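Rest of the complex left out; these chains stay put.
Naming follows writing order (A and B), and every chain is counted from residue 1.
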């Protein structure tokens, strides 16, 4: 049974209480249940984690690299400046692991003043704007491909 | 039975012969079959079209607006400059129709010198980098939401 890491960056522990009109009402614990059960349907073991810490996120990406796991990553605010996270993701890219970048809201629609994602160039694919359903689409993409 | 328009922009009629290492080997007629049968599985009627003409693409978006259809759009090179297409898509956004922007390859990974998408800000969601599987993910997103 294949295993997938679903990794979530800073402030996603506040999901549901932070700007619900943008991010929806689902909380992190809903997100965990939703990813786990979607994974179960698809016959995948899904391990969902969240952290506000850049270096913890990097360690998890390195763990995926060593255990040859696929990753679904919502980098949240790190999207815009964390070259350290990017370097860790680039390692995955050069191996057989895949990395799918997910955003709950459509960052292009929401925020025009920020820089673009520094992660996208090293991701296999990007899914944005579908709320937490985006995670299910990412898992399915890993499953079907 | 719900109906969806799957619209494809310039040069996608050459799919399969154009840079296959980037766009894969599937041809437009494979793409049409793939979308139609994926739609059938999901109980959706899928109408797949392609054109090299900006004004024909605009007419199709206007048709979706009037018939209240959802749209999956691969704008191809129009992604980067067609404000005329964008204005048509903005109309959809203000109605109940949804628009999902699909790219076969990951434009962030492939081309750093081009401008970003002028379409994304008026799309409900964006899916990029999954080859023609991206169309299936888009149809599923419309179905499940």
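In this section, contacts are C-beta pairs under 8 Å (C-beta built on N, C-alpha and C of every residue); 3 or more make two chains touch, one makes a residue touch a chain.
Since the model is a prediction, treat every value here as computed from it, not as a measurement.
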| item | value |
| --- | --- |
| Overall copies of the shared sequence [whole complex; 2 in view] | 12 |
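Quick note on the criterion: only the chains that are shown with their structure count from here on.
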| item | value |
| --- | --- |
| Centroid spacing, where centroids are CA-atom means, of chain A and chain B in whole angstrom | 24 |
| In the complex, chain B residues that touch chain A | 106, 108-109, 112, 116-117, 120-130, 133-134, 136-137, 140-141, 144-145 |
